[in-house]
Each structure stands twice: as structure tokens, then as C-alpha cells.
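Every protein chain but one is kept in place in this view of the complex.
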Amino acid sequence: MATSNAPTLILSGARAALAAAEAHANRIGVPMNIAIVDSHCHLLTFTRMDGAKVTSINIAIDKAFTAAGHRVPTSSYKENVWPGGVAFGIWNTNGGRFCPIGGGVPIISEDGHVLGAIGCSTGTPMQDEEVASAGRDAVLAMIKEKVAVQTRKEEERQTKRARSDVKPVESVIFEGVILDQAKL
Amino acid sequence: MATSNAPTLILSGARAALAAAEAHANRIGVPMNIAIVDSHCHLLTFTRMDGAKVTSINIAIDKAFTAAGHRVPTSSYKENVWPGGVAFGIWNTNGGRFCPIGGGVPIISEDGHVLGAIGCSTGTPMQDEEVASAGRDAVLAMIKEKVAVQTRKEEERQTKRARSDVKPVESVIFEGVILDQAKL
Amino acid sequence: MATSNAPTLILSGARAALAAAEAHANRIGVPMNIAIVDSHCHLLTFTRMDGAKVTSINIAIDKAFTAAGHRVPTSSYKENVWPGGVAFGIWNTNGGRFCPIGGGVPIISEDGHVLGAIGCSTGTPMQDEEVASAGRDAVLAMIKEKVAVQTRKEEERQTKRARSDVKPVESVIFEGVILDQAKL
Partner (left out) sequence: MATSNAPTLILSGARAALAAAEAHANRIGVPMNIAIVDSHCHLLTFTRMDGAKVTSINIAIDKAFTAAGHRVPTSSYKENVWPGGVAFGIWNTNGGRFCPIGGGVPIISEDGHVLGAIGCSTGTPMQDEEVASAGRDAVLAMIKEKVAVQTRKEEERQTKRARSDVKPVESVIFEGVILDQAKL
């Protein structure tokens, strides 16, 4: 095929993730910069909560960019990017946007598609990742619920169709007697 | 003095502007990238509406950056930046972020403070500026209303204080009778 | 919805476009740099034909990037980006990647989706756009043919289903005579 269709997060999904991430940031008392990108690493939303660091703005955006592009949490590189590691130097790639600091998590659907990613910054990387994860979990739950609703509706449609496939019998009149075709 | 306090837009103000800008974008049927920065040109929020161009993401952010920094709408440069103009070449400054394309408007309070700016992109520069202006007007109206409310509350407080400033009367004894000064 | 599916060009489509573009470049005797991006502006293929300019490599890639992102041929900006134009300065956006030079054309499906873009460089912008257009036309024709084939197959499937919905007649024996229900 010359083309393909692939799912990606859109603004409504990004906002669901953002709301949950903000709520969690408030819960732990760390104001965050929160960036959400789509499956192609392009920014969907960015939010700087009151008190978040201005030097964390770009970091949050780059964490999201990196997590969506490389499909793993930005905290996962560890020894791979330290001296001795096979990916030492990777922070310089993509025009310096590759960010191997914890706080970015990909948003991956149940059937394995990377829909986007969320990146947070201002706290410790562990706090950043915690907030990002809360956002990711919320939008995945929202998607799962929508899929469940759709599945139920589709099943109902198929049930109705099956029932209507049974054609209404036309009566047959023969010698003055009505024959029910269904019984023939 | 060694320091000063200056007002700046914060997230709640940015969100008010964002909501109005989005509503206007929907009214005119042009999905927008909408960026809002504070008085120091730092990003507060960014939103990409469904259908907005991915190559307009940075443009919206740069328009807001430019409008807040230089304190005038980005549409206003005109002949100043064309050949023969005194600011010819300015687009290359600030690491290439200076954007002399219409769509960025500063948010200036009634007493002349630049609180921030809003930048939009995807439509024509005229449409972009229209949407940005809707956002700016909304948050300025919100600020004006809050100021008005605050002013009324302050006036009420002052009135109460004035009344309670009337000192409790000292009794006057006259001919053996206590007289309430208040009645005198 | 939290997510959406949108079509994008993939490698097989890019290769069809590339082959046609190369053939046309050979026909007009101008060796080209040919870049093809997907609907999100990410590079799918790049080819430098023998004799193409090395300083045209990035130009071809940027033309494709710009055409996919802004959804119009890069030759279309004209007076809009010249002094006096509303988008004067746009070449500096997107980190300097926005290229308002002819030679980039978006690849847009019949139902209006931007699937990607193709950018060419080394000849005059007019020659570049000619080659890019040949590539775009080829892949759109390929997609149209595949859709036609799919449509025919779907129609055949529906026809078969309709026929099989007609239940096979059970013979009715009446007074020793077999009656074909279909005729009743």
C-alpha cells in the first residue's frame, strides 16, 4: 500500500492527560511544566503551572518529544547513555532535543500503537515521571472506556442485524390456504 | 531600589485568553495554534487545535515571544522591516525567533504594563491576529472586572472602617444623668 | 474522541513518487535531489541523482517539509513573502527550515488529506516543481487505482452477500408436485 492509517492522540485526549497530570502535580505539591505531543512528536499542548521553572519549559517539551519518538520512558536509558554505554552521546542528536532525563513517558494503546507522549519538568525526575504517568494513565483509561462503549454499540448493531436478516415471511396462498414459508 | 514588582500574566489569565481565542477560532472556522507567554516572554500555554498546521506551531510561539518582548502587535512592523526600513533584518535576531508576521498581540493592562502576549498561527495573518485579539480582549476584560470587584470590596472595607472609626461615646454625666454622646 | 486516525504516505508510496520524479528528471536532463516526507513532515526517502548539487540536498528536504506542513506548493508564496507581503520573514521560522522557494509540492488525496510532500532541488525552481509534480501525480494515480480495485472487490463482496441472502429454496411437495419456491 502507498499509505497507511495510524492512530494519534488529538487535543481532547491531550487535555484529559493534562488535567490528570495537573491534579497529580497539585497533590504532590510540585508545580509542573507539562507538555504533550502526538504520535509524530509534534506539540499538542503545553502548560506552565504557577511556580514551575522557566528553564524547565523546553525540558518538558523535549522529554515528550523524545518519549514519543523513541517509544520508551526517558528515564529508561540509564547506563546505556553513561560513559561505557552504547548510546553515549545520544543527548546531542535531533538538534540537541533528545532528552535522556526522567519525566517523559510514551502513551501507548492496548494494541501497541504509540499515540503520543507526555513530558513533565520542575521536580525531581522521579516526581516528573510520576506526574507524567498520571496523565498517561488517565487518557488511556478514557480511550479504553470509549472503546468499550463502541464495542457494546457494535455488538448491539450486529445483534439487530442478525435478527433482521431473518426475512419477514411472505405468505403463500395455495388453493385457498395460507402457507407459512418459514415452516416449509 | 534594588528590586521591583511588576505584574505578569499567570496561568489562570492565560487560560481565560486561550478559551476566548479558541472560541473565536471556532467561530471563523480556522483551527489555530495558540501560544501565550508572560511578560518575560516565557511560554505559559500552548494549544494546537485539531487541524492546525504543524509548521505553524513554532510560528505561534515566536509571534507571542516577539509581541511580548517588543510590546507591539507583530503586524505593525510593515515598512520598518522591508528594504529601506530602519529595522530591516530584524527577523534574524533572537536566534531567528523574532517574527514580524501578523498574529501576535501584546496584552497590556490599563496602566500600561505588558502582562504578556498571545500568538496565533495557521490562518492568514489577519485571521491569526483576529483570534489573538479575541483572547487578549477576554483576559483584559477579566482583569478589569476583577479590579472593579476588588475596588468595590476595598471601598466597602473603607466605609466599614470609617464607621467603626467613630469612637465609642464616653458617658457624660450631667445633673446625675448619663447622656449618650452619640445622640448629642 | 481522544485519538484520530489519519492517512499518511509510507515508504512504498514514497518510492512510487520517487521513481516517477527520477524518470522525469532524466527526461528533462536535470539531475535532482528528491526528498519525500510523510503527512507529519518526517523524511521518508531522499535521493541525490548523479550530478545534483550538494548545496541542494537540504533545500530539497526543506521544500518537502514546508509543503507538507503548510499544505501548499512552496512556489505559491510569491508576493506574500516579498517586502510588503503579510508573511515577510516566514523563511526564518521553524528553525530556518521554512522554504518559500518553488520545488515542493504537497501530496493531497482526493478526499483532501495531506498525505505528505515531495521536494526537489538543483534545477530552476520551475524545473524542480515540474519533477516534484510528476512524482506526486504518479503516487496519487497509484492510490486511486488501488482504491478503485478495493471498491470493486467490496462491491463484489456485497453482491455475493446479497445473493447468499436469498435463501436457497426448499422444494415444496404438494400433491406430488415439486414446487419451486422461487417462482411463488
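Chains: A, B and C, in written order; residue numbering restarts at 1 for each.
Definition applied: a residue touches a chain if its C-beta (ideal position, glycine included) is under 8 Å from a C-beta of that chain, and two chains touch if they have at least 3 such contacts.
Everything numeric here is computed off the predicted structure, so don't read it as measured data.
Participant: Considering the complete complex, which visible chains touch the unshown chain?
Facilitator: Counted over the whole complex, the chain not pictured touches A, C.
Participant: Please identify which residue in A:A19, A:V54 or A:I90 touches the non-displayed chain.
Facilitator: A:I90
Participant: On subunit A, what residues meet the omitted chain?
Facilitator: 4, 40-41, 65-66, 68-71, 83-84, 86-90, 92-96, 98
Participant: Which residues does subunit C use to touch the chain missing from this display?
Facilitator: Its contact residues with the unshown chain are 10-11, 40, 42-50, 54, 57.
In this text, only the chains that are shown with their structure count from here on.
Participant: I'd like the Å distance between the centres of subunit A and subunit B, where a centre is the mean of that chain's Cα atoms.
Facilitator: Here the centre of subunit B sits 33 Å away from the centre of subunit A.
Participant: Using mean CA coordinates as chain centres, what's the gap between subunit B and subunit C in Å?
Facilitator: 44
Participant: Would you please write down the residue numbers of subunit B that are in contact with two or more other chains?
Facilitator: In subunit B, the residues touching two or more other chains are 50, 54.
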